[in-house]
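Apart from one protein chain that is not included, each protein chain of the complex appears where it belongs.
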Amino acid sequence: MMDTELFVAWFEEAARLIHRDRDRLTRLDAAIGDADHGTNLDRGLTEVRKVLADSAPGSATEVLTTAGTTLIRRVGGASGPLYGSAFRQMGKTLTSPVTLAGFAGAFEEGVVAVERLGKAALGDKTMVDALAPASRALALAVRDGVGVRKALDQAALAAVDGAKATIPMQARRGRASYLGERSIGHEDPGAASAALFMEALATVAG
Amino acid sequence: MMDTELFVAWFEEAARLIHRDRDRLTRLDAAIGDADHGTNLDRGLTEVRKVLADSAPGSATEVLTTAGTTLIRRVGGASGPLYGSAFRQMGKTLTSPVTLAGFAGAFEEGVVAVERLGKAALGDKTMVDALAPASRALALAVRDGVGVRKALDQAALAAVDGAKATIPMQARRGRASYLGERSIGHEDPGAASAALFMEALATVAG
Amino acid sequence: MKKLINAADSVVADALTGVAAAHPSLSVRDQVVYRAEGPRPGKVGLVSGGGSGHEPLHVGFVGHGMLDAACPGEIFTSPAPDPIIAATTGVDGGAGVLHIVKNYTGDVLNFEMAAELVEGVEVASVLVDDDVAVQDSLYTAGRRGTGATVFVEKIAGALAEEGAPLTEVAAVAREVNERSRSFGIALTSCTPPAAGKPIFDLPETDVELGIGIHGEPGRARVPAASAHELAGVAMEAVHRDLPLRGDLLVLVNGMGGTPLLELYVVFAEVAAFAEGKGARVARSLVGNYVTSLDMQGFSVSICLLDDRLTRLWDAPVETPALRWGR
Partner (left out) sequence: MKKLINAADSVVADALTGVAAAHPSLSVRDQVVYRAEGPRPGKVGLVSGGGSGHEPLHVGFVGHGMLDAACPGEIFTSPAPDPIIAATTGVDGGAGVLHIVKNYTGDVLNFEMAAELVEGVEVASVLVDDDVAVQDSLYTAGRRGTGATVFVEKIAGALAEEGAPLTEVAAVAREVNERSRSFGIALTSCTPPAAGKPIFDLPETDVELGIGIHGEPGRARVPAASAHELAGVAMEAVHRDLPLRGDLLVLVNGMGGTPLLELYVVFAEVAAFAEGKGARVARSLVGNYVTSLDMQGFSVSICLLDDRLTRLWDAPVETPALRWGR
């Protein structure tokens, strides 16, 4: 069972982690982008936190679509619409009560939304390289009948590994792709923030 | 006796010294001015050297007026018209054959020309603070019947002392005056270049 | 970092307050800059936007003969859909609205979303992607939109002012983009207020070739060289991609921290290069038009003119940053 409070807590914790790592994310973006990823997400999630507090959403679907819409409206840049669409898509797909299987399916839909919107695939050195492994970990957990806490832990670990795995990659999407081979050797900021989102979820479920 | 060749040699040596100390003069000007005194004079004296070589002047008067006119035409800034007028005035006042007394008188006229044009007096932290003491040294040498070489050595020493004496002064003329008290503690670039002119004359006479 | 700002997160808002105070011909609402007189019935509206830090682009190009509204995002961050939607609705005179979008993932996504969400307004979009420093391939986000944006906004704006329909205005915008190329070189990096330090480190001895306008590093780093050599590198890159011929519209653009004196030195080299290829500089701009905060450097943008484009370029324009004929 994953109740509405869990999803609200997810974004509160994500907001905290992103704010904490804001400068690290901006530094990562400075290396292969334009040094605004940390500020962008921090601005967006501060807003999400406010909106969720004010709107007191009644379902997980409402939490996710509200968060997604807010991110689309407030972040701008590439990450705003991408994360925003991912969460909106998850929200639309979720049915309550939210089971782990239901969430895993919805999460996969969210990742597919990012891939579609960003025309990005695994290995392009984007947030997809953290999100897709996380989705896969959730699917496997469901198959193996693993509990929610363990499943989310595994998803978080997969996301972190995925983010680290972007370091040797040459970017094919986003600003970093302009650097060609010079994009190699740096962790993708969006993949790093995606890992924080997964860490946040595991934390609040733990 | 100070013959025409001596005056030509004066400007050749002055050109050499100014070129050698070009960066020092520019640095002095950077501290309390606009960092162009060295380049200005170097540009001007390179030209003077050329013009004197081409025009083969027949008298000291011709050398000095030619040099003065060239400096006025080629240097610009404050130092161009000031040095230029000084040398033109010297040239106009000189009568040949050039005796030490004659030169001392003409030199004084040149200094007065600078004071008039620049509305500057001793102690204003300008080239006058090097030129006036040099002029005075020449006058005393004439009074005491000192020989040309010794007289010019004394003038050169007086000019160097005068230049050093500008360090504690607060500028009242030229760019440095904008700095008010902050002009204190720096040697005036024009006084420093004036000292080089006198050193050059002493050298070629020695 | 020393900057003339009050706070890193209020720079854009504070600057827009200044823009509103300085230019009675503009009106600023909810971080969108409009022509004060509002939309002209029957005229196609032109809306552009993108991250801030490129001033005068785009805000400085709002006015008669050019844009109807600009949507400045946060520094180097494309605006979200909401202000774009507001701008689109706000400038529609019934003839539809053209979105002029520089080709960056963020700009593209946010303008696309806005175009989908806006109601009751016919919207066309043109992508500007003139930067030859980026290979246009499946392995990149495609070429960046840089200096040619000024050409597109000016020429499309002139045609819109003449009352041409949306399809034609969009067509001429695409035509200008297709006939334009750019290349940029940085002597220094730039410092976004929120980052607090230069985006990349560039030693005193080197310059960065093929930079964009967001302080992102370029494709290669080489030892600093003369204006003649650097202008040559930029022009060769443009010429290789779009052989120079006939009448050229040339922009020698400063990145924000480069003095005009140096830009004229570069322009002399650029003009000489063009003549060397048998082309002719028919129209030109020299100055800071598409900047990257305080970056020192320049970019060259070239458009191959024809009589129609020349006429539209010469048409009256009255904006804070570009003005002639009225």
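Think of it as A, B and C in the order they're written, each chain with its own count starting at 1.
Rule of thumb we're sticking to: contacts are C-beta pairs under 8 Å (C-beta built on N, C-alpha and C of every residue); 3 or more make two chains touch, one makes a residue touch a chain.
Quick caveat: nothing in here was measured; it's all calculated off a predicted structure.
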**Asked** Which chains here would be touched by the one that got left out?
**Response** B, C
**Request:** With the full complex in mind, choose from B:Leu17, B:Ala30, B:Ala139 or B:Ile184 the residue touching the hidden chain.
**Result:** B:Ala30
**Fill in**
Contact with the hidden chain, among C:Thr89, C:Ser284 or C:Thr310, goes to C:Ser284
**Request:** Just name the one of C:Ala69, C:Ala115 or C:Ala271 that touches the chain not displayed here.
**Result:** C:Ala271
**Fill in**
Touch assignment to the omitted chain, from B:Pro81, B:Gly110, B:Gly162 or B:Pro189, lands on B:Pro81
**Request:** Check each of B:Arg20, B:Lys50, B:Arg149 or B:Arg182 against the chain that is not shown and name the one that touches it.
**Result:** B:Arg182
**Asked** Touching the missing chain, which residues of chain B?
**Response** 26, 30-36, 39-40, 43, 72-82, 117-118, 170, 172-175, 177-180, 182
**Request:** Mind listing the chain C residues that contact the chain we can't see here?
**Result:** 1-7, 11-12, 14-19, 21-22, 52-53, 55-56, 60, 187-188, 204, 207, 224, 226-228, 230, 252, 256-268, 271, 281, 284, 286, 288, 291, 293-294, 296-298, 318, 320, 323-326
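Everything below uses one rule, namely that only the chains that are shown with their structure count from here on.
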**Prompt:** Touching chain A and chain B alike: which chains?
**Reply:** none
**Item:** Averaged-CA centre spacing for the pair chain B and chain A, given as whole angstrom
**Value:** 75
**Prompt:** Counting in whole Å, what is the centre-to-centre distance of chain A and chain C, each centre being its mean C-alpha position?
**Reply:** 32
**Message:** Please output the residue numbers of chain C that touch at least 2 other chains, ranges allowed.
**Reply:** none
**Prompt:** chain B: which residues touch two or more other chains?
**Reply:** none
